[in-house]
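One protein chain omitted, others in place.
Let's look at chain A:
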Amino acid sequence: MIEQPVPDTTPAPRPGRAVSPAPEGRGPVDRRTEPSVLSLRGARQVFSTPRGDVPAVAGVDLDVRPGQVLCLVGESGCGKTTTARMAAGLAEPTGGEVLYRGTALRALGKQERAGFRRAVQYIHQDPYASLNPVRTVHSTLTAGLRRHGLAKGRDQARRAAIDLLERVDLTPAEDHLDKYPHQLSGGQRQRVAVARALAMDPEVIIADESTSMLDVSIRVSLLNTLGALRDDLGVGFCFITHDLAVAKYFAWDGEIAVMYLGKVVEQGPTPDVVNDPRHPYTRALVSAVCEPDPDLARTKERVRLRSADIPDLTDLPSGCDFHPRCPLYEQGRCDTERPPLVETGGRRLLACHVVDGPG
């Protein structure tokens, strides 16, 4: 019911080990070749506003594979959440496709659509808003189980709810079942939200800034819980964050896609992107991460942007979207021609004229 066959018996890489760089070719490489559960193909979302059309997401291609983490990073307003909502089927893309197991969402039949709805779960950012204030934890967790016949009868549903709470490390589970959300702390609420998503036995969990409302110690423990789900249950994650440190911690074995103004500007395996950022925007993001060691912080090279302002989405700059802020800006191609996202070897994708190609 809740228990899923563990995909592989080899000791799964724990997120706690993420500090040391994982050597290439180790870890869940076999999973990278697995067919993706959820894919976005040229997905676009254009909002019509009185001030003009806002292209919140301007064509992204992403794949989420079972047991893998795809991390979307970028600053506020770059279209991360819109992308996630399209992937979760909460918003219809205005262009392009969202594919579930190779079939476009809009082409799914009623039955398949219900299957998709349960297989792809979404965890909201704010655990204070995503739990119904008048329903107990038990009621929140079992509603879906009973609705879809995953648990029959009161006792079975209660046991299933206890299993779920234990899986998200909210123990003793019995103590929390009859509580209301307002009796729980932020971290506990977010665990209940994760447990609710797990109740649907999902293949993919889309976590939209799910840890950003929590304080640091609780954030790490929730990330460890999510990591255990990824490794033990083979749940694929689409993890959205503005915090590169979180991305590094959670998605070390996975991929990072850096978004800027609705487009992916750089994508690749997490260690490569974090240790060797190529795109000037990624470099700026990496250099903006706080360095806890004061000696290192003093010597740390900082990328200086030419401008701190994000361009208006209704009035995007010509050529490369980043050129008004880019420290590597070269007159000519940068402000006339939009760089395409091209593969640069080592499974890395990059959209830049200046630092094109490997090295």
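Going forward, contacts are C-beta pairs under 8 Å (C-beta built on N, C-alpha and C of every residue); 3 or more make two chains touch, one makes a residue touch a chain; residues count from 1.
Note that in this section contacts and distances are computed from a predicted model.
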Which of "Oxidoreductase", "Alpha-L-glutamate ligase-like protein", "ABC transporter permease" or "Peroxidase-related enzyme" matches, in UniProt, the chain that is not displayed: "ABC transporter permease"
Contact with the hidden chain (one of A:Gln68, A:Thr82, A:Ser130 or A:Thr211): A:Ser130
Absent-chain interface as seen on chain A, which is shown: 88, 90, 114, 117-118, 121-122, 124, 126, 129-136, 138, 143-144, 147-148, 172, 174-175, 178-180, 182-183, 193, 196-197, 199-200
